[in-house]
Every structure is written in C-alpha cells, then in structure tokens.
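A single protein chain has been removed from this complex, and every other one stays in its place.
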Amino acid sequence: MLNIKADFPVLNRLFGGDAGEPGMALHYLDSAATTQKPLSVIETMDRFYRESYGTVRRGVYRLSEKATAEYENTRKKVAKLLNAASEKEIVYTSGTTQSINLVAYSYGRKFLKPGDEILLSTIEHHANIVPWQLITEMTGAVIKVIPVDDTGTLILSEYAKLLTERTRIVAVNHVSNALGTINPVKEMIRMARQANHFNPQDPTRRGAVVLIDGAQSVSHMKVDVRDLDADFYAFSGHKMFGPTGIGILYGKSAILESMPPYQGGGDMIERVTFARTTYQKPPHRFEAGTPAIVEVVGLGAALDYLAHLGLDRIAAHENALLQYGTRLLSEIPELRLIGTAPHKASILSFTLEGVHPHDIGTLLDEEGIAIRAGHHCAQPTMDRFGVPATARASLGPYNDTADLDALAAGLRKIIEVFR
Amino acid sequence: MLNIKADFPVLNRLFGGDAGEPGMALHYLDSAATTQKPLSVIETMDRFYRESYGTVRRGVYRLSEKATAEYENTRKKVAKLLNAASEKEIVYTSGTTQSINLVAYSYGRKFLKPGDEILLSTIEHHANIVPWQLITEMTGAVIKVIPVDDTGTLILSEYAKLLTERTRIVAVNHVSNALGTINPVKEMIRMARQANHFNPQDPTRRGAVVLIDGAQSVSHMKVDVRDLDADFYAFSGHKMFGPTGIGILYGKSAILESMPPYQGGGDMIERVTFARTTYQKPPHRFEAGTPAIVEVVGLGAALDYLAHLGLDRIAAHENALLQYGTRLLSEIPELRLIGTAPHKASILSFTLEGVHPHDIGTLLDEEGIAIRAGHHCAQPTMDRFGVPATARASLGPYNDTADLDALAAGLRKIIEVFR
Amino acid sequence: MSRSHELYQQVILDHNKNPRNYRVIPDATYSCEGHNPLCGDHITLFLNVGADGIISDVSFQGNGCAISKASASMMTTFLKGKSSDEAKSLFKEFHDMVIGDLDPDVQETHLGKLTLFKGVREYSSRIKCASLAWHALMGALEKQVSATTEA
Partner (left out) sequence: MSRSHELYQQVILDHNKNPRNYRVIPDATYSCEGHNPLCGDHITLFLNVGADGIISDVSFQGNGCAISKASASMMTTFLKGKSSDEAKSLFKEFHDMVIGDLDPDVQETHLGKLTLFKGVREYSSRIKCASLAWHALMGALEKQVSATTEA
C-alpha cells in the first residue's frame, strides 16, 4: 500500500482546536470533487511566480522563452501520460467542462445536422449533458440516452440498439463520479466503429466520433487513448493533484484539424484583418488569449508526481481501499450503497435510512471527515435511482484504512443521534 | 513616487550570472503583456493550497464552506473596485478573452440579426476582434470600424457617423495595448445612448450595448462602471498583479439576466433532466464547472494590494514615468514613437530605423531589459501605422526611472551595433 | 460543545422525524414550490389566507434534510393565525438571523422558538436549508408558483 499523506500539507495540519483543544486531523474523502495537492506542485508554482514568471509564446526575452519552454513541456508530459501520438493532440482548456463545451461548440456546430443523434449515458455528469443540450438547440440534433441497470452498469445491448447510422457523437464518462462505475469504453468505442464506419482520415465523412469524459479516471488508472481508440478525451487538472483553472482536451489530429475555432483572440490566429482572419493549426487554434501559464506549469509537476507514484500502484492501493470500505459500509444495516457495479472505481455513494445526506455531511464534518452530499452534478443519475441526493466518500492515493474506519464510526454515531 | 520593487520577488533576484559573474537585475518593461506578482498574492495562494484547499459551492464540510466564502468574497471586492451595483454583476471567467467571447456567443447569438452592426475600433486587440468575426459568421451581422488619426486617437466625428439604428454592439478598449491611447469611453457610451435609445430595463428592445475591454486600464486608473454607464466591462487577473487563469466580466444585471448560458456544466443549472434543463440566475448561469478557485482567492489578494497602493497613486506614478520615458526616447533620432495620442497610458511603442523590433528585443534582453516585440495581437493597428511590428516598453507601478534609463542606454548601444 | 450539537438539538430532530403540517391543502389559496438548486432539495408550501389577511392554514410537503424539514415544520406551526404582513416581517427576521445579521441573544426578535435555528449561521452551506420553506412562503405570498433560495 502507498503511504503518502506526508506529501500533502493539508493532510498534516490540525483543524479547529481553539480554546486549548488540540484540533483534529482531516479525513479527506472528497477526491472525486477535487484532490488535495502535494508539496511539489505547490512549491513549483510558488517558485515559478517568484523566479521565472513571464508570458508565453510572445516574449523575445529569456523569462518568456523559459516560461514558454516549461509551458510546452507539460504538453509533452500529458501526451506521454495518455500515449497520444503527438503533443499537438493536447489542447489546454480551463477544465473538463470547457473541454467538452469546446467539442460541442466547435465539432458539434460544424458537423451536426437536424435529426443527427448524440448518445449519452444515464449516469453522466452535467458537464457531459448540458453542453450537448445547448448544441442540440442550435443544430436540431437529438440526444439519446443509454440506460443503466440497478447496479449502475450501462446496458450494452441497449447501447448496441441505439447505435445507428444517425449516431454522430457518443459521449460517455470513463468513470461515473456519482456511482463509481467504470464504463467499458474500449468496447463501446469498438462498437461505435463497427456500427458506423468512421474514417478519421476524412472526418467530414459522416460517422460517430467518441468523446470520453475522463475527469474521474485519469489519475486513478492507466489510460491509453490509442489503445482505447478514443477520438476525444477530456479531464481536469484539479482532480489529478494539479491546480485549479487548467484542463485538457485530447483530440485526434485529423479531427482537431477539421474543426473551426471555438473562442477567438490572441495566439490562435495566423493573420488578422478586418476583412479576413486565418487561424493557426491545432492545438493553438483552440487556445485563445493568455493561457493559464502557471497552472500549466503546476500541472507538469502534478504529472511528475503521478509518474513517481505510478498509476498501477495507485490503482492497486485504491482498489484495496475500495474493497475494505465496501465491506465496512455493508455492515451498517441502515446504509444503502448506490452504485454496485462489478467494475468500480474508489467511490462509495450511499444513503442512510432516515437521515438526509446533507445532515450526514454536516455531522461527519464535526469528526473531521470531509465527504460530499448532494446530487454530485448528476441529477439524472439520482432520478434513476430514486433518490434526491446521496452521501459520497471518494478516495485518493493518500487515503488509508483509518480514513474509512473513521467514516464508518461517524456514520454509526449519526444513526444513534437520529434514532 | 511609489517605491515598491521590494514587494515583487522576481524584481529582487539576479539573472544569469554563471561562471562567477554576479548576474543582472531585471528591468521588467512588459507589464501590458502580464504583470509580475507581489509576495502577498503568491503567499496567499501558497497558503490556501497548504491549509484550506477545498472545492466551492458544493461541499457541506468546513474546508469547502470556507473556500466558498473566500471565493465569493473576491466577487465583492471586484464589485467594489468597479463600483458595480451588486456583486451579482461580476462573472468569473478565465480572462479578458473569454469574457469577450462569452458576450459574443451569449448576447451576440441571441440578439444579433443579419445586417445588424457591431462597431469596433481600428486599434483593438485580437481578443476584441476575432470573437466578433466568429459571431458575424453565425448571425449575419457586420463589423464596422472606427478609424484613428496618425497619433492613434479615435476620430469621434467618424464614430458619430457610424452610430446608426442598426448598431447593436459597440466594443472598444479603454486603453490600447499596442499604442497606449486612452479612449474617451465615457463620451463614446454617451454618444451610443443618444444615437440609439437603449433601454436597459428591456434588453430585448433593440439598441446598442457597449462593451469596454478593460484589460489595460483596470490596474492603471480608477474605473467606475456606473459613472461610465458601461454595459459590459472585461479584464484579466494576470494583468493586475493577480494569477493567470482568472478574468472578470462585469455586466449590468438586467442585461446578464436576458442572456442565455454560454458553457454548460455543473453549478450553472437549477435542474437537469434529459427532457429539460433550467439554469441559475447570473452570475452563476455563466460559470460552468469547477471554477479557478485558487486563482479567485489570489485575485482577491491582488485587489487588496491594489487598494493598498491606491489607484490614484499608481496613475500618478505611471504618468510621471511616461513623461520621463517619452522625453528620453524622443532624444534618440533613429527612434519613431508609434502612438502619440494626447491622452496616453504608460505604454511606449516604437521602431528604430534599420533595426527590426525582434532584434531590439533580443539585444535588450542581454542587458536584462524585458520588452515586447511584435504585433502585440493588434495586427490591424500595425497595418494602420504601416509597420509589421513595434518594440514596446510598458510600465507598471514597480518601475522606476532607472528602468527607463537602462532602456534608453540599451537602445543607443543597439543602434551602434547595427550602424 | 461541538458545533453540531448546537444545531442538531432534540427539538429539531423531533420535527424532522415527526414533521407537523406535513400534508397537502387541496384547495389552498396559494402554493409554491421552493427549490434549492445547489442540493436539489425542494418542498411545496400550501397556504390559506382569509379575506382578513390572516393565515388560516399552512402546510408543506417535500424532500429535504433535517434542517429544512424541521424549519418548515416549525414555521408552519408558528405562522397559523398570523397575518400575511406579520409573516413577511418574520421572514425578514428569520433570514437576518440565519445569515448572522441578527443575533437573538442580544437583539429583540419575534421569532420565539424559531431562534433555535440561529446555530445555522455557523454553517454557510446549510443556511439555505433553514430558509428554504421561508422562501417558498414568500413565493406563495407573492403568488409565484416557484421560488429558489438563490435570491
């Protein structure tokens, strides 16, 4: 098992503890919302601001040249993490949400025609629902929804039926943030290809492209976009030990090249006149304006940290904790686990009989345990399981069995209070 | 005069200086591209990551509650800086570029009809040109351009003629980043109102709204959006001593409320179903996904720093330096100042006879002087003045006369080399 | 004493478990669905106001946490027999109390037992739970069919 709490300053301080009391350690169980940051990431950004801050891709002075080099170096690291064919397939965005909006606005507006179909799953995050709804309003395309069974597993036979020659886009998450289900995205991409022979060499030829929302997967398991054959892969820096304000869109070169710009501004143009403006090649075509320079540098440090831990070791650690936590929680009779797919990532979503998730959240916080309560930006998932909200404990590589023991003990105490 | 170099770590270190040499101090003259950061901003973000990092607007645990409070507190500070009527008029974006794209996509797509006119000035940054070009392609609206005279001053009599009942949007910068011209935006807004009686109570009624690109003004002079009567005001955190990855869009409440969402995702919705989704009120309607939490907190510290310096003192300091620098540069016979408007901010754009701006930039860098060389993302401005590029020294409150002396000495040396 | 004990008092836990006036008024003069967009909780408030402006009956139904349910339950018992103008000024007092602008320990209020909810001001994420029913009440009085806590 990993033992890395020491790398994370926030996990080493005590909270509360005024009036002579010693304070409490933090049991942080909300990594699916956002992860804490290791010292190396915090220090890299701090040092960069103190010593090397400058703008990128514009300055002819060394401060800017060096900033540009660090900035572009992260792109290479991301390409390596994903096993992308080239760093030109890596677009910087402000987060998963913007990555998906970029595809919806740029690819969607260009290629979707009235009656075209977008396939989503029932268990998507709002970030992978609402952009498509906005784009259907503009294009006349329609959304079809892949159903899930009672464990939270996508029903592939229904997916197969929904895949038709009208399917233009399939957009599903790799891991559901509300349930923890790991979706069989490799198989789903293969099915999309078979149903609908898409030719990436000629993206104007109609066919379905597949976008994978990797917000919950990329720091928890090895992801190989070429092995998956994903057309787009989207994720956020802040959920992978990096800073807020930075995200990634991976896109296959041929597809990115077929896409018009999304936002307009500096650095994405080749030549601007009021009569006519021409645009740069990808990825720069999609990166308008001064980018999140320091956040990109911080993300680079986060990728180094991830590489140092090793995704296999992270996955093994988190899986062991998931088994342990599932067992602990199953012993609480009042508790109902929501999301019991055979293939699951380290997310434990649940309800307690007679206690609303918000009350669970507030009362656990008294014990220094941070979980999330609510709809997890996945209201259709809540609707599917007939609950308004769940409590959710989600794990990262810095968690240990003590965190889960504290959670179980806290839940038992709450049940007492509410009895 | 201000004397604040000590507040900025990067201005207190020596660069280069390998092989026993002592290294050089940095004469940073590229604040129009991005400003350096004071220690208080760097430390606020560092401390936040170490001690208080959590997600916002979602968690029921204290870490998240406190993060949310700090996050929303910055909104109040921004409202105060601009003298906005309410913090609900303050939308967080990733930068000026995104702020303008948001208005173009959301307001523009809803209200622009074929033949409607958008007025821009000749001396805009690409961020205030390209989004409008993209939107004219979608809507059939057309762009008209306000000309400038040879000093770089907008010709208001021509502007008056361009204002017609077809004018729907006027978008101009407060200060030109390429020339330093301060545009008479208050007068221009007044003229737009008179030419075209816009009723902010009923934004669906046709009329021109005015967007001011404040990227170059907001940390250099007092801006009062209510006194200006601006409908939108856009700027970037990184140009006002704050971090990268965060920007602001101010919009009048009634106008923001009339606008549809821009990006879709978490936190901007009221209720999501696959059948129908409803959206939150502004500003949250326009803030999809996990925001730039730590950057917002850092921006809050930058606003405190700005308040501590005082915008009047900054303006006086920079104006004195501008006068000093203009005099120094005017004494160099080979030098041509581009941008000589009577009303100017602290930007010195110039060319040297026989020396390309890029060579100036590289050679000044050898002396530890960081300036910008190129088209400054304002190619139409370059075209207007018949130059492919200029060299540009732009000032911040941390600059002093020594920086300008070094610049002038460096330029004389370059002229020698190229003679 | 830990924060939460101040909030989760026996009275609140009791109202959560046995909410009063938890029913539909089929022929209500007004009803309004209150909705907290951040958590998805919602309750429907039913209101009968006589010609004299007096609240003759008030009830609620819906889904929410202990805080929002207890708050709705206690609010309905408290309001019966009060005028709609009184209800509006109670809303203001309650709202000021939960956001921390009014401290019932040092300032006079007309909130009676409802001052129990003062503890919520310590929990910024729960303030909207306590005020959800009250927002629905205001919506009903203003003849709206829905209200959110976003105001």
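The chains carry the letters A, B and C, assigned in the order they are written, with residues numbered from 1 in each.
We take it that a contact is a pair of C-beta atoms (placed from the backbone, for glycine too) under 8 Å apart; a residue touches a chain by one contact, two chains touch by 3 or more.
All figures in this text were calculated on a predicted structure; none of them were measured in a lab.
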item: Shown chains that the omitted chain touches within the full complex; value: A, B
item: Options B:Asn73, B:Thr151, B:Thr326 or B:Thr362, residue touching the unrepresented chain; value: B:Thr362
item: Sole residue of A:Lys113, A:Arg271 or A:His308 that reaches the chain not shown, by the stated touch rule; value: A:Arg271
item: Residue touching the undisplayed chain, where the options are B:Thr96, B:Thr139, B:Thr181 or B:Gln379; value: B:Gln379
item: Touch residues of chain A, complete complex, unshown partner; value: 57-60, 64-65, 68-69, 269-271, 280-281, 284
item: In chain B, positions touching the absent partner; value: 354-359, 362-363, 365-366, 373-375, 379, 382, 388-389, 417-418
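In this text, only the chains that are shown with their structure count from here on.
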item: Contact-richer chain pair [A-C vs B-C]; value: A-C
item: Centre-to-centre distance between chain B and chain A (centres being mean Cα positions), rounded to whole Å; value: 30
item: Centre-to-centre distance between chain C and chain A (centres being mean Cα positions), rounded to whole Å; value: 37
item: Chain B-chain C separation of Cα centroids, rounded to whole Å; value: 45
item: Chain C, residues touching no fewer than two other chains; value: 38, 40, 123, 125-126
item: Touching two or more other chains - residue numbers and ranges from chain B; value: 58-60, 64, 269, 271
